[in-house]
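Take a look at this one; I'll ask things after.
Excerpt of the complex: some chains, original placement.
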């Protein structure tokens, strides 16, 4: 039996530093151990909690590993067809301009089948928040190549590594949408270290605050891990992410207050 | 007296939508129905009633905008013509699966493929049997006049909300493009958000404190529960069959020969019937107004009385299957069709009846 | 500078043993159990009393497993 | 009363609006009316035609293959629709640009030099109203007062100042209709 290091005496409300927000339900998430989807869910829920807007948010999660997001967020939610979340969110926001609407989309969803919907919702400047979880792979369907898969990276549909000559180049859709006049805030974040989590949360907060001000699209990419798809244990996956994903998808703000951030 | 106007069918749909208190229209242009969005845009419904009208980037986007807004308990519609409706099949299946009310107008043109822009009824199967995947049904209304184009909009919204089911108005280039007299009805107010909260507790309007969150989805990974959901849908369709069958019967009381036709074909058959009656032929006309649920019972009854049935369709023979299923071998059922944008004339319908049924 | 004392409460049934908390802890407070929970996962446990309640573990935990307390002593 | 009419010509000749104004006139007179165009912006530079029906009773088919009256404004349309006039019916045409004239002998044929008159009077836009006037002269199925009401209904408010000119053109057309071949 392990030794007991509990300090029950300090477990008082005044001493509480951190606990799971109530905007997440108590359901255990179906994500694989260490998957960044969980962390990102938590941040979104915390922002909703802290802004006090639980009753005014409508979330849209399309197909992808996060298709069951509605089991975890304690808010009104819609499940959308693969790739169509920005259109669904447009429909919601147009009839409820005063509610907060966000989409939560994977890279396959947002940057492959949903390219048209993504570009056009951004171009129209729909006043919504788009959360874009880029794990470089189709997690849900078993690790197929995504538009964001890195050159040479093996997946179940590029078993010998992505051959860009045959399969095309990885798509930096975040840089593309930043070029559109309808986006107001475009940023790329990650959530695998405490410092990054804190920054990502600030970005998500800003993305929701912008909705109050009717600024157009706020677009937050989260570069994340897919342990199952990458076939790596979580801690190694994070290392791989830092060494391979981040050089290709560098973190940081791309567009703030409607202006490109100069590099 | 109500206001009378001369309008195109497509315009009547648009005006009716504003008057029915529709909250939103999302669509993409395609001939022969672009007048719907054009009329709406010209009318500035955002000023008249606050209705939202948005030209989407594609039909796929449009139907998914409908999904999002319908899930909010709003009265939402889209319109297109055949190729565009094909693109909407996935979305329609989702909407049916998630049990969302909405209105879809298909002003049918000749197919397959790009085909022709001329009128057709060749999307009957797609509309009534489910062009998308899975066991679902649309409730399908087939207007035969511009007035019905107008009237069926409110009816469609009412049925859509009664059943939480998408309703399709299956029209065609004739009804969409022709002008006829329309009696314009009253302006119904759009529902307020409070009314929506009260009437549609399933709608995602933002979680209310102390109440459960609302989830709109068509996903159920557990097959047992998915089957339950399917059974619920089937029960709903059965209820539609019991309560919503609509048809018009003309001269069926003494008819020896029965024409069955919907939409603009029914108009042509009416003239053919008149021509035939003038020649002493006892012809009746049964016009299904709801294509799903189909008026099978009345047809089965009529089948016992008449000597033969001819369906007239602007397609290669689609509704004829539902007529045969209804009639169940009791009497001969034949099909006469023109297609690819060709429209049968009353005289040729009469000839077909004589050849295939009376003589045959 | 007042000394800080922290403690974490781990909801072991939610834990999936990903070890990310572990990596994030400045004081190596956490490690994985040898037993498994009912889902078959090893779970995070405390292996010393050096927790300072920094919450690093909690905010990187994908599954919201960890509650953190902190007090000045 | 039931009158089944086809009006056919080039795209720019005001064929559709002529039909619409006639239909609106009928509507004002309490008639049932239908107006069914050939459509398709996808076909450019082609011909346009519209079937107009005015009737005291509910109209069955808005699409017909035989007409009481054909109003014809170019050669293609004449070639296409001459044969569709019911025996004893009326064919009214503008001879401008027509090289192959109508030949049927079992129908009443009239001509209206509307293009020439419109050019002469400098009122090119009223060309189609002149034609309509000729038709109403030959088949006075809609009263002039109802035509005026119909015009008011079918023109947007900002064009209402044009109603008198249009009514004048209709009256002019009434004067100018000329028989070509009239059956006994």
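First chain written, first letter: the chains are A, B, C and D, and each begins at residue 1.
The rule we apply is simple: contacts are C-beta pairs under 8 Å (C-beta built on N, C-alpha and C of every residue); 3 or more make two chains touch, one makes a residue touch a chain.
Keep in mind that what you see is a predicted model, and the values were worked out from it rather than measured.
In this entry, the protein chain formula for the full complex is A x2, B x2, C x2, D x2.
The definition used in the following text is that only the chains that are shown with their structure count from here on.
Comparing chain pairs B-D and A-C by the number of C-beta pairs in contact, the larger count belongs to A-C. Centre-to-centre separation of subunit C and subunit D, using mean CA positions: 87 Å. Distance between chain centres (mean CA atoms), subunit A to subunit C: 24 Å.
In this assembly, the C-alpha centroid of subunit A lies 64 Å from the C-alpha centroid of subunit D. The residues of subunit C never reach two or more other chains; the list is empty. Under the contact definition stated at the top, not a single residue of subunit D touches 2 or more other chains. Taken together, the subunit B residues at the contact with subunit D in this complex read 4-6, 31-32, 117-118, 173-174, 177-181, 264, 267-268, 270-271, 274, 343, 345-347. Partner subunit A is touched in their complex by these residues of subunit C: 5-7, 9, 13-14, 16-20, 23-24, 29, 33, 39, 41, 45-49, 51, 53-56, 58-64, 66-71.
Against subunit A, the residues of subunit B that register as touching in their complex are 23-24, 26, 52, 54, 56-58, 60-62, 64-72, 74, 76, 90-91, 94, 98, 193, 204-209, 213-219.
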